[in-house]
Every structure is written in C-alpha cells, then in structure tokens.
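What follows is a short report on a single structure.
Missing here is one protein chain; the remaining ones are kept as they sit in the complex.
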Amino acid sequence: MKIGYLAIPVAVVCGSLMTAGQVAQAPVGTLKIVSSLPRTGSANAQTNTIVNGIRLAIDECGGQIDGWKIEYQDMDDASPQRGNWDPTVEAQNANSAAKDKSCVAYIGTFNSGAAKVAMPILNRAGLVMVSPANTYPGLTKPGQGEANEPAVYRPTGKVNYFRIVPTDDLQGVYAANWAKELGVTKVFILNDRELYGKGISGVFRKQAEKLGIEIVGFEEIDSKAANYRSLVTKVKAKNPDLVYFAGTTQTNGGQIGKDLRSGGFEGMYMVPDGCFERAFIEAGGAENLNGRTYVTFGGLPPEKLTGKGAEFCSSYRSKFGADPEAYAVYGYEAARVILAGIANAKTKDRAGILAAVAATTDFDGVLGKWSFDADGDTSSQVMSGQIVRGGEFEFVKVLGK
Amino acid sequence: MRWRPGPIFIILALATCIPLLDQILPVELQLSEAVRGVFLYAILALGLNVVTGYAGLLNLGIAAFMAIGAYTFGILTCEIYPFQLGFWSALGLTIPIGALAGFILGAPTLGLRGDYLAIVTLGFGEIVQDVLKNLDVVTKGTQGINPLPAPTFGGHEWTADDEYKWYYLLLALLVVTVIAIRNLERSRLGRAWFSIREDEIASRSMGIRVERIKMIAFATAAAIAAMAGGLSASILSSTGEPSNYDFQISILALCIVIVGGIGSIAGVLVGALVMVGLNSIVLVKATAWMAAHGIGSQGNVLLSPNNWKFLIFGLALVLAVRLKPSGLVPPRIERAPQ
Amino acid sequence: MTVLRTRGVTVRFGGLVAVENVHFAVEPRQIYAVIGPNGAGKTTLFNAVTGIYAPSEGVVELNGREQVDPLTKLMVLRFVVAFVSIGIGTAIAVNIETLWTATIVDHYTFAQPFPWALAIGEFWSTLWNMPRTDSLIPLVLGGAVGCAAAFVSWWRGRRAPDHIARSGVARTFQNIRLFNELSLVQNVLVGMDHRMRAGFLSALFRLPRFFSERRKFHAEAGQLLEFVGLGSRADNAAGSLPYGLRRRLEIARALAGKPTMILLDEPAAGMNPSEVVDLMALIRRVRDAGTTVVLIEHHMRLVMGVSDRILVLQYGKQIAEGTPAEIRSNPKCVEAYLGSEDHG
Partner (left out) sequence: MLDLDVFLQQLITGLSNGMIIALIAIGYTMVYGIIELINFAHGDVFMLGAFLALTLVGALGIEAWGPSGQVAGVAVLLVGSALFCGSLNWSLDRCAYRSLRKSSKLSLLVSAIGCSFICMNLGLFWGGVPMEVFAGGNAAAAPKDFPALIPQVNLLGDGFLRITPADLLVWAVTIPLMIGLTIMVKRTRLGRAMRAVAQDPVAASLMGIPVDRVIGATFFIGGALGGFASVVYSLYNNTIGFQMGTRAGMDAFTAAVLGGIGSLPGAVLGGLTIGCVRAMSDQYLELRWTNTIVFCILVLILIFRPNGLLGATRREKV
C-alpha cells in the first residue's frame, strides 16, 4: 500500500449519516453507545482523548441516525482504590451494558486484560464491542495466544469483538524491520511487563533474530521505578545501537528515554504506539528525545491525514483546543465504525447492528480504507514510523504494506 | 436467655432481599452486582480481621494471598493446564494452599515486632505480584488465566448471566465464613488472639505459645483471603493480571476492618458495605448520573467527576476515623470469646 | 525436691548491674519472700526466673532442672529437617520454570489427556539431571539459611516465658498486666489455656470435645474466681475492676494454670489494711492448696506474717537470707530496710 493511496480523502460514510442530522423529527427511539475505559488514575490522560474522539464522532452525526437518538455514556472501568482498571468494575460495566436494552454498542476496553473479562459477557448478550486500544493478539487471532484463545471469548461462537488497531504481532515485526533498515546491528530490548509490552517485545525479539540483529540484552523493567540509571549503565556496557522499549508513557517510556540520555547512551531509542502521544515527549523531555527517538504507530499520524482525516483534525482542534492524539484517532474511528454500522443496520437492534458492523468492508476511515476480517481484526496493516524532532513527532515513512 | 437477632444477622438478612428488589428497579438502580463485590471484600476483610483485628498484627499484604488463591484456582481449573479440577474441589484446595503460603511467610517473620512485620507483609505483597508476573511459563505472566469454571449444580454450569445464583452463593459463603470465624473467635484460640493483642508479655507469661498462635492467625487469614481470591477469579472467569492484587487492595481491606471496627465481625460487614459501597456503588452511580445530565466536563481537570474519586475516598477515610475512632460497629466486650 | 534454685544469678543492662550473684532456694509448699528497698533488683530477679530477661551469668533451676532447654537430639534432628526441606524447597523454587516446562508444558497438549505417571517421572529426572550449579547451590544456600533461622528461633525461644510458664511457674506483675478488654472469666481462661487440649478443628467445627472442655474449664474458672472473691463479677471487663481487685484477678489468672510455683510481685501494693488481711489469708490458702509461693513485697506486716523464709536484696546484692525471725534480728537488714518499719 502506497502513501498516495492511503492519503485518499476519506469520503462520506454513507448518505443516511449526513441526512439524519438535518431532519429534525421526534426520535423513533434511543440507541445507546457506551464506552468503558479507565477514567480514574494514570491512564486518564489517554482515555480523555479517546472519549473526545468518540464525542466528536457522535456530534458530527448530530446525535441522530435515521431518526434514532444516539446516546453516549462514558463509563469508568477503574476504581479509586486501584487507580487503574479494575476487573470487578469492568465486569460490572459489561453486565450493566448487557442488561440495558437500549444499549447497542460497547466501545472498549483500553487494557487487553480488561477485554478478557468483558468479552464473554458481551458475547452472550450479542452486543457489538469495538476496542480502540487492545492489541493482545490472542483476543482475536487463533494460534497467537493460548490454545483456547480466542474461542473462550466467544461462548456463543459468534464474533462480536472488533478492533481497529493493529495487533502486537504486526507492530513488533514492523518495528524490527524498521530497526534493520536504520542499520541497527545490536539491540537491547526492554519491556514493561504488561500484557502489551511483553507481547510486542517477544515479537520484536523473534523478528530481530530472524533479521540477524544481535540481541545484546533483554530486560523486563519495573514500571514504577523512579529512574533507570542502573539499567542504562548495563545497557551502555553492552554497547547496542538501539534500545527498544515495548511499553507506554504510563509505564515510564519517557523516563527511560531521559535516563538513556543523561546516562550518556548515544544510540537510538525506539518505542511502540503506546508512546505515540504528546505526553510521551513531555514526560521524556524534548531535548532528550530529539533526533534519536523512533515511534511506530498503527495508521497514519493525524497531521498526515488529508480530506476527511484533515477535516477530523481541524474539527477536533476547534472543539477541544488541542491537536488530536493517536488515541483520539482510535476513539473517533471506533465510534464512527459503530455509527456507520447503526446506519447500515437493517433492524436497529443489537443483532442488526452487530451484523452491520461485522460486515464493514472498505470503510473509509481516518486510518485509511479497511475492513474487518472474520476474526474481527482490522484489515489495515498500515503502520507509520515517526521520529521525535524539535519536540514534535515527525512522520518518517510508512512501514509495512 | 432469649435469642435476639444480633447486628450480623440483621445485615445478612437484609442482604438476601436485594436481588428481589432489583427485579422491580430500573437497570441504573440495580444493586445486586455491586453488592456481590461487597461480599467478596467482606470475606477478604474478615480474613484480615483475624490477623489484624484479633491478633493485633498489622498485615499490609493480604492481597498477596488473594492473588495466590486466584492463581491456584486458575491453574487447577483452567483448560490450558492438565489439572482441570471442578469449581468446588479447586476452591477447597485454595484454602490449604493459602494457609501454606501464610505459613511460609509467617514462619521466619512472626517473631518481629508489629511494624517490622507490617513492612515484611507489604514487601511480600509486592513480590508475589512480581513472581506471578515473572514466572511466565507457570502463571502466563500478565496475560491472566482464563476461562475459569463456575460452580456446577445439576450439570448446569453458571455463567456471569446467572447473577442471582452467584449472589446467593457468595452470600452463603460469606455466612459460612462468618460462622467459622465466630466459632474460632469464641474458642480458646480466639481468647489467645485477644490476649496477645492486649498484652503479649502477659500472655506469654501465662503459657500462651505466642508464635504458634500468631502463626495460626496468619495462616487462617491467608486461607480466607485465598478463598476470596479463588472466588473472585471464578466470578470474573479470569485471574486478571497480577497487578490486580496490588497494595491498594490490601489497603482497602485494612480500611474496611478499621473503619468498620477492629475485631468486630459486624463491623467488618458494615465497613465493607460502606467502603466498597462508596467506591463501586455511590461514586459509580454518581459519576454516571452526572455524565448523563451533562454535569462536568473533561476538558478541565477540576470539572471532571472522575478526577475527584481519590479525594472523596480519602476524605471518607479521614472523616470516618475522626468521627468514629473505634469503628462504626466497635466490638462489644461481652460478645468477645466466652 | 527444691522448686526453685538460683546459683550466682547476675543480670546486667549495659553497664548497670541490676542483680548480682544471687543464690537462694525455695522448697515445696514454702511461702518465700523477696524484700529490699526500691530498685534493689527484686522484679529483675523475677524476670530472670520467668524467662523475660536472660541472666547474664548464673543458672536458674526449676524443679531441679535447668531453666534453659539443653540442645537435645530431637532439636538437632529438627535442624537437619529444616536444612533438607528448605534446601529442597529453595532448589525447586529457583528452578520452577525449568521443572514446570519439563513436567507440564512438554507433556500437555490442549484438550488431550495428560500422562500423569510420565510427567511425575520426568519431574524427578529433570531435578536429578539438572546442572549441579543450578540445583546444589540453592539447595545448600537455602538449607543453610533455613537451618540458621531454625537455630536462631530455637536459641531465642529456649528460655521463653511461655515455655517456663508451661512447666508450672506462674506469676503476677508489679504494674498489673491484665487483658483489660476481656472479661474476668476470660482472663482466667487465658491462664488455663495451656491445660486445654481441644485444637483448631474442634473449635472450628464445634466438635463435642470443644463443648465438654468448655463446660469443664468454665466451671473451674468460676470456682477460681469465687476462690479469690470475684465470683459476682465474672462477666465484667477486667478494665472496669477497681485497683485492689485487679491484683486478685491477676492471682486467679496465675493460679489458673495449676502452677507448682507462683510468683507474686508486690501483691499488696495499694491495698488498705483490711484488704491486706484478706490477701494474707488468700496467700495461705494458695499455699495450703499445694502451690509454692514466692512474693516480692514492701508491706512488712504481710511479709513477716506469712513468710517461711525471706531473701533481702540491696543494690542488686543479696545481703541476707533466713526465717523472719533471723531477718528481724539481722542488724544489716534492720539498717538497710527495716529502719523504716512504718513503710506502707
């Protein structure tokens, strides 16, 4: 897939979406979309932008589709005593969505671990679930996770879970390929011991081995540590060209970048899309990351978007007063694919909407033109590579097809 | 003496009515699922109450035993391991394994003075998470183990949809735990625990084997916490990830015990209702209501209701001990071991 | 047989010598008093006898046996067991990933039956064939630490007060140490604890044994409270008792364990004259019931009235020992202590 093709202006989703907003009439009924994301605690910054994206998508269709009123509820799957996602709360959210007859779609979860809890519940309820952030391959892809995955998440046998982000197995491979292209011969791999980081680092490691990159070290960090100076010393002693950290801003991606610099490490630093947000640069300090920090991201960065995508950027900017982050794009896309599903559904109930969303093909989204495959994964395999320069992410190239 | 229903009985009797009430309430007001969480934490806190309330040993790592219970249950039942026990036998096994874990931690450290023991338990809570995360091969690391079975009755395995069955099962197990702990409390053992809490030197001089008695308290607490862990894993059908059993869970359990009334079973039940109720009922419903009515915005950090949750939880703790320093339902002396 | 004998007991706190070179012996069914001015080291001596402090020098013998447990063969066996079990445990724990892979992961295919016998055999052969550095080092290190820890805990516990109390020595405290939040009966029942046999399971499941034992000991505790004159308050909290009665409760609690010897630390402190008379009667009754009594007291009328023998301490040193008549006529004692006969 070439850049030009990707950058095709994103067309109108469907006619009804546009007209419904203009026809002012009493709503036929209410359809509710809920999202369940960790809103309390450290992931709050990321989920804020997801929710902004969702709200923008709903506002754009005027809160109405075919005379049905679209309601949105923003649920929190974190609890104050945990300060992070809480499985009990996630189950509670999923159950209440399942019980609420007007609820037709579930946007979530943020953490793949939470998805494991929610998926069987929503599957039994026949509720469509679209995740803007889960990347653990086992949730959808047979043979990638445990032996019983993903069947265990589909007790009814039907696929109701979809995701619009590429999974770890893609990103790890692309990142390693890119590292090879950048001329890396020795790499030191780190991960944050979370589901996301462990997955990507494992794939990265395999691919790097395949490409003949020497792996001089593999460490799992403590994501709550105050600094990583002793780690940097260890890294420096091994003298790699690249340090690959599979983790997120929350799990100290910024701090590692900072400590690598202050510890005198001169090589490159690469991180996955969990760090593709302004907060990463702010946490790491632009002067520490500039010119040496590479970021991969599933899709094109917002500023590279044209047409419908550019429109999204400008309306996001005018509505929320800030540039959209990667997660805002994901949130927006997740909401739009659901709204399109609602518009296309023959019957405006769970089964109809689920069928419509599952049938999504050649969707003109801000992430490109893509479809859902039989497992519920996005067909989009576009990833882009960024470098941090001048305190901003700068687009370098498209990775993969 | 004529039997009068005590506060424990009244609380538990009221609890049986909630699912019936839910039948007539709209979805937003239904409580039974959230109350299930209260039961789970009540069981956990009852365990902690044995060690902290009765024996007076500050334990800041009770969640570690919950994690051990959950992972034991997971490994013994999940279809990706060869053991594949059923719900009841696996839940039964979490109890001795939890007790064993309590013994392993307790054996070298119970000679320590109060707060030295506290830091050891706190550290234990952290490393259990670390070990569960690091032993990928055994525990599947951060993936969590799933699916886990629910109890079967008459060949029908429950799912999360059978929520009232779950509700009553948890309630029944809570009642069993309450009875078991009351039996222990009102025995020679309970008396020994109380005496150690009151005055360790005096009880030693009366021939109480302090280390052994402390050890039993520790292991009992660990066993109950492990059972709570197994139960919670079964309800969620997943062990979740190791960091789901972190320090904050231990802290919540401790707050339940102390806010409710140290060493009082009724206190623990009330404490669980208040603390967990605040967290997973009041705050959840309040933020949902505010969001539905367009109150607050998330652009501003102060106007987003979710950002106030820590503050409200903290204030509740400070106010609770300020107003009721000995707990909401302090233990009554004449009810103590006889 | 002598119930209690000390040979040259000395207790030092840093540079301070609290008790120095004290020799005395208490015969069965005696009432033995230890007197001396404040700070003479009487309570310290009691603490050394009951194991709360370890004597810096000297030996305490109880019923003809040294107070400190000797290192028996059984103990040595326990250290060996600790070494082996903790060593093996450490070795398995350190290599758990390898073992688990060899045993479980390699033999289990999803949804296939699991070859148990093969897997268990594999477990042991893997453990056995492991590189010696992986298995022996943790085994030796873990075993050594475990063995050392077992030794340290034995070393600390071999003179423990609970151990001494269980061998039949009970005591009361100068600054009363009751369990204030327990009722009177419960306080006494704590004293009986080491005579009870019903264990964890019989309490948990309320087995018949639990009930029979509870009946028996509750009745006995009631009698004991009657004996010290507190029968009517059995269910009050100990913290609610007036000061004078607390001492009685302490005595009842100490007697509850059926001790061969009871040590009373200033039982008459804060009592009025009529209470002292009652106390004297009580002490005699205790002795008559067959228990040896050792007491520390400042109240001279009581001491002279009940004691069979008296030990006088001053600045930690033993200055006299003998019958009340001998002490009364000993000029050193009169000078040191009895000069202030009106005390208390």
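Should a chain be cited, it is by its letter among A, B and C, assigned in written order, with residues numbered from 1 in that chain.
In the analysis below, a residue touches a chain if its C-beta (ideal position, glycine included) is under 8 Å from a C-beta of that chain, and two chains touch if they have at least 3 such contacts.
Note that the structure is a prediction, hence the values are computed from the model and not measured.
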What shown chains come into contact with the chain that's not displayed?
A, B, C
Specify the residue from the set C:Tyr32, C:Phe83, C:Phe173 or C:Phe217 that touches the hidden chain.
C:Phe173
Which of C:Thr6, C:Gln30, C:Asn47 or C:Thr126 contacts the chain that the document leaves out
C:Asn47
Considering the complete complex, identify which of B:Pro96, B:Gly111 or B:Gly296 is in touch with the unshown chain.
B:Gly111
Touching the absent chain: which residues on chain A qualify?
41-45, 48, 80, 83, 193, 219-222, 224-227, 229-231, 233-234, 236-237, 249, 252, 254-255, 258, 261-264, 278-279, 282-285, 287, 322
Touching residues of chain B against the unshown chain: what are they?
52, 58, 108-109, 111-113, 115-116, 118-120, 122-124, 126-127, 130-131, 133-134, 201, 247, 251, 254-255, 258-259, 262, 300-302, 307-311, 313-322, 325-327
Determine and list the chain C residues touching the chain excluded from the picture.
13, 43, 47, 52-53, 145, 148-149, 152, 173-175, 177
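The rule is simple: only the chains that are shown with their structure count from here on.
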So which chains count as neighbours of both chain A and chain C?
B
Of the other chains, whose C-alpha centre is the longest way from the centre of chain C?
A
Which chain, with its centre taken as the mean C-alpha position, is closest to the global C-alpha centre?
B
What is the distance, in whole Å, between the centres of chain A and chain C, each centre taken as the mean of its C-alpha atoms?
64
Whole-angstrom distance, CA centroid of chain B to CA centroid of chain C, is 35
Please list all residues of chain B that touch 2 or more other chains.
79-80, 136
Shared interface positions of chain A, touching two or more other chains:
147-148
Interfacial residue positions of chain A with respect to chain B in the complex
39-40, 44, 48, 51-52, 73-76, 79-84, 86-89, 91-92, 95-96, 98-100, 113, 116-117, 120-121, 124, 136, 138, 145-148, 152, 155, 193-195, 198, 220, 320-321
Within their complex, chain B touches chain C through residues 79-82, 108, 111, 135-138, 180, 183-184, 187-192, 194-195, 198-199, 201-211, 216, 333-334, 336-338
The residues of chain C that touch chain B in their complex are 50, 52, 96-97, 100-101, 104-105, 107-108, 110-111, 114, 116, 119, 149, 153, 156-157, 160-162, 165-166, 170-171, 173, 177-183, 185-186, 189-191, 193-194, 196, 198, 200, 203-206, 210, 213, 218, 235, 237, 253-254, 256-257
